[in-house]
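Take this structure first; my questions come after.
With one protein chain held back, the other chains of the complex are shown just where they sit.
Order as written gives the chain letters A, B and C; numbering starts at 1 within each chain.
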Amino acid sequence: MQKITILIHCQDQKAIIASVTKYIASIEGNIIYLDQHVDADENVFFMRLECNFSTQNWTMDTIKRDFQTHLATPFKMSWEIYTQEYKPKMALFVSKYDHCLYDILGRYSAGELQLEIPLIISNHEDLRAVAERFSIPFFYIPFSKEIKKEGERKQMDLLKEYKVDFIVLARYMQIITPSLIALYKNKIINIHHSFLPAFPGAKPYHSAFKRGVKIIGATSHYVTEELDEGPIIEQDISRVSHSHSIEDFIIKGRDLERMVLARAIKLHAERKTMVYNNKTVVFS
Amino acid sequence: MQKITILIHCQDQKAIIASVTKYIASIEGNIIYLDQHVDADENVFFMRLECNFSTQNWTMDTIKRDFQTHLATPFKMSWEIYTQEYKPKMALFVSKYDHCLYDILGRYSAGELQLEIPLIISNHEDLRAVAERFSIPFFYIPFSKEIKKEGERKQMDLLKEYKVDFIVLARYMQIITPSLIALYKNKIINIHHSFLPAFPGAKPYHSAFKRGVKIIGATSHYVTEELDEGPIIEQDISRVSHSHSIEDFIIKGRDLERMVLARAIKLHAERKTMVYNNKTVVFS
Amino acid sequence: MQKITILIHCQDQKAIIASVTKYIASIEGNIIYLDQHVDADENVFFMRLECNFSTQNWTMDTIKRDFQTHLATPFKMSWEIYTQEYKPKMALFVSKYDHCLYDILGRYSAGELQLEIPLIISNHEDLRAVAERFSIPFFYIPFSKEIKKEGERKQMDLLKEYKVDFIVLARYMQIITPSLIALYKNKIINIHHSFLPAFPGAKPYHSAFKRGVKIIGATSHYVTEELDEGPIIEQDISRVSHSHSIEDFIIKGRDLERMVLARAIKLHAERKTMVYNNKTVVFS
Partner (left out) sequence: MQKITILIHCQDQKAIIASVTKYIASIEGNIIYLDQHVDADENVFFMRLECNFSTQNWTMDTIKRDFQTHLATPFKMSWEIYTQEYKPKMALFVSKYDHCLYDILGRYSAGELQLEIPLIISNHEDLRAVAERFSIPFFYIPFSKEIKKEGERKQMDLLKEYKVDFIVLARYMQIITPSLIALYKNKIINIHHSFLPAFPGAKPYHSAFKRGVKIIGATSHYVTEELDEGPIIEQDISRVSHSHSIEDFIIKGRDLERMVLARAIKLHAERKTMVYNNKTVVFS
């Protein structure tokens, strides 16, 4: 038995579900999960489907070809099929903060994440020891405005060499270049330490403290060229009060950052997110 | 155009979704919403589907007959179809507490609930004034162990007379008789002021206070013969601390009771709940 | 026995708590509650204290005079003393939305609020029936840019006539004039239907939907001349997903607005809020 996940989006039309599920039935597939969504404003249809089928009678190649011919072409679908065995390769970008890094590596070591972490890239040497503690290759790539081109080239070479599928910025404190964003479109996940769109940019905890909010938050989103404006994957919040200092905000915020980023990584790795119109559809 | 909601459950089998969606396509129906669930342990399939179709070409009667013949019979389905126009009739049972009653009547008057409240039944006279304030018929039916038979008969007569579809116990402090439970199976909603299964029975806030919990809760569930053991529809919680007295628990709890009961009523009235094996499937 | 609440703020200095509590001991008062806060950045001390004392030996006048002489003057305190008997008078300002109004009047009728509602003021006639249902005087005062002066004068006359202590804008859709804000400084409570500072101004649910946030919120704050920029009293949030439409946001938001405004009213009426530097200290 092979388990596959199919993601589809296309213009909304009649009989899409009927046609797709009929096709699954034709390969004697067993639907384990099906969720769909129609964006009524944009008239776009989204579907996520998990099914099992016997590899004795059908190969992945056959299925992909048939799916393209009989469904994707007539319905003008964008679609992807993933097999359960393949674990996506995730690159971690870090700077000096270690709390998200420890959390991700702890989860990874505990076997909670269906992915591989082939390397960690940083613009500082500080966290090399953490990477070594978990036996993951660590690459120091200095990065600044002046050496942007060179830094980007080194990053891209490593990402290519390690066949990286997606990138997670675990409190990485440098701008990602437009070329890298284009190469990994909707495949770079950032964690921002505020409840976006409140407090974008630098020092959000300080701004939140100054404003006197009663709740702080964290937001994970796909990186686009507009800083902190990409499609939101997950958010969460924590209560604060007048009795909390900026330091308390930061400490509480670390827990939010950890949790929200971990959830976003899991959702992405399990193919539960789709992006459209700068928003996400999250089939969770 | 007519909008209908279809609820289905049956043994899990291949091609159910394909067959149902194919049928919807055959009446040129437009699926607005589809969600399904498979209880893997029990091997049961559940589906909720909303669709529009043109009443010029198909009548409800035709659809119901065809659905029975071509889908329900071969797949051995339990199924229900609801039209959007029909507003279910909800009877409110109350005793002396008025906070849930005010909340429900406020929402009802503000047009938030897709239902009708033809009557309020109480074992006390206390809340007659509230009912009158909202111009809803109020019936005082004394109830105690001694006059159980008579009380039940009067309740049943009124429920029949007003064609009541489902019952909400808005802090009604008397036992519901087995006959009434049988008559309104999975159609009587209670609100219990604890996080079930913690603190069933009487005085849950007192027990929670004594135990020193850091979170209190409320639970809405369908009424079964086992007290506080019926299928849970919705729960919510609120943080408490050592600084809160039992009175504080009760006051905070009122908000939980209001919110949790209001959500359960909305879910039930919008046909978003299904019951199986003393648990609910809630398609929200 | 008399129960009083004392609110104090002054520059932080040594021995404030010792001096105040020594004074309470000197009138044989029993401290029921004491909470204090030091704003380390601004070096300001805040305290809220509840105590009982016997009115046989001390009058409120004596206490106030002694407090002024022996504590407030030497420590340069701003201070207020409230007796528990006095119920503050709250004016409700509404427009056309009725959900917050129903919620507040329901709580008021159920005896949950330690305050009086002598009148409701509106710039529309729509909600007169609701006010009448709860037997509260309703005044229609048209308001627009053109008749601002006249509207404001009528509002002020009524507020004076009914000896109003504080004002609640229960989704009142007109600007409050600077003169009225000055007259009721930190005594006008608004509910804004977003998680401020995200989405200030008009149509926040639409903006939240467009941005694709995963959590929506509501914020109650004291009104200042800067729109949606006043000191925040309370906030709360609710999860949303891609499957929710703008209409769903609005419906979910109504519950947030109700709850957050109700909590802010309660906190204010129970003298649990203090304002400093456009932020609140909330002793809850």
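By definition in this document, a contact is a pair of C-beta atoms (placed from the backbone, for glycine too) under 8 Å apart; a residue touches a chain by one contact, two chains touch by 3 or more.
Computed from a predicted structure; not experimentally measured.
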Full-complex contact with the absent chain, from C:V38, C:I81 or C:I246: C:V38
Residues from chain C at the interface with the omitted partner, ascending: 14-15, 17-18, 21-22, 24-25, 28-32, 34-36, 38
On chain B, residues whose C-beta touches the chain left out of the figure: 37, 39-40, 195-199, 211-215, 217, 231-237, 241-243, 245, 278-282, 284
Chain A residues that touch the omitted chain in the full complex: 98-99, 102-103, 105-107, 109-110, 112, 130, 133-134, 251, 254-255, 259, 262
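FYI, only the chains that are shown with their structure count from here on.
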Chains most often in contact, by C-beta pairs: A-C
Interface sides of chain B and chain C: same vs different residues, half threshold: same
Whole-Å gap between the CA centroids of chain A and chain C: 42
Separation of chain B from chain C, taking each centre as the mean of its C-alpha atoms, in whole Å: 36
